[in-house]
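Note that this complex is displayed minus one protein chain, with the remaining chains in position.
And now, chain A:
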Amino acid sequence: MIQMENVTKQYANGVTAIKDVNLEIQDGEFVYVIGPSGAGKSTLVKMLYHELMPTSGTIKIDSFDFSTMKPAEVPFLRRHIGIVFQDFKLLPRLTVYENVAYAMQVIEAPDAEIKDRVLEVLGLVGLEQKLRRFPDELSGGEQQRVSVARAIVNKPKVLIADEPTGNLDPQTSDEIVDILERINANSTTVIMATHNKDIVNERQHRLLEIAGGRLVRDEEGGTYGNEE
């Protein structure tokens, strides 16, 4: 379970990107986080994987209570969560295969297992032909798919995806969300920040809407657009 209580985040430059947000997400839920650009979606999800610390308020994910967590525990929180980054965050000197494998190597998985699983997830995102490419030899959409593959490779309990379809055409976007839904069906909690209206409206899940840093809507099966 994920809990946020009275969470506020103010950046060093004085911008308050998240204001007093309370929310609870149960195991196995699929949740969209929507809102206009600059609303605070990325800020919100970054706090979930401890890249940012809230200025005030408390965050808990399963057994991790951020207010009492030691720095040495952060890597273990990150292994509990799969993350698709809005800017991909691929290791530039590693190939596609190596980037995905890296996430399994850090948890010290055996080589044979790594090989099978990495090939499996890269097949899932349609990149089995480009294993030996480096990130700068890929299109934005392809890099995004590597990021997705890396996020799911360890079968995490929680998957956080920040704009996982931001650089993709509608058909590939559909495929990616398919993958996320399939993972969700295997009881992984999925939190997806997006402004892709088509997807949100076609594949209805719980909807959290952020506007100006505040949580303005929390609706099961809500759709985008009827309020704009």
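We take it that a contact is a pair of C-beta atoms (placed from the backbone, for glycine too) under 8 Å apart; a residue touches a chain by one contact, two chains touch by 3 or more; residues count from 1.
The definition used in the following text is that contacts and distances are computed from a predicted model.
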item: Name under which UniProt lists the unshown chain, selected from "Amino acid/amide ABC transporter membrane protein 2, HAAT family", "Quinoprotein dehydrogenase-associated SoxYZ-like carrier", "Cell division protein FtsX" or "Fe-S cluster assembly protein SufD"; value: "Cell division protein FtsX"
item: Touching the absent chain when the full complex is considered, from A:Lys9, A:Lys41, A:Arg150 or A:His205; value: A:Arg150
item: Touch criterion as defined above, residue of A:Lys19, A:Arg79, A:Lys115 or A:Lys157 at the omitted chain; value: A:Arg79
item: Contact residue for the chain not shown (choose from A:Ala103, A:Leu127, A:Val158 or A:Ala193); value: A:Ala103
item: Residues of chain A in contact with the chain not shown; value: 49, 51, 71-72, 74-76, 78-79, 83, 85, 89-93, 102-103, 105-108, 110-111, 150
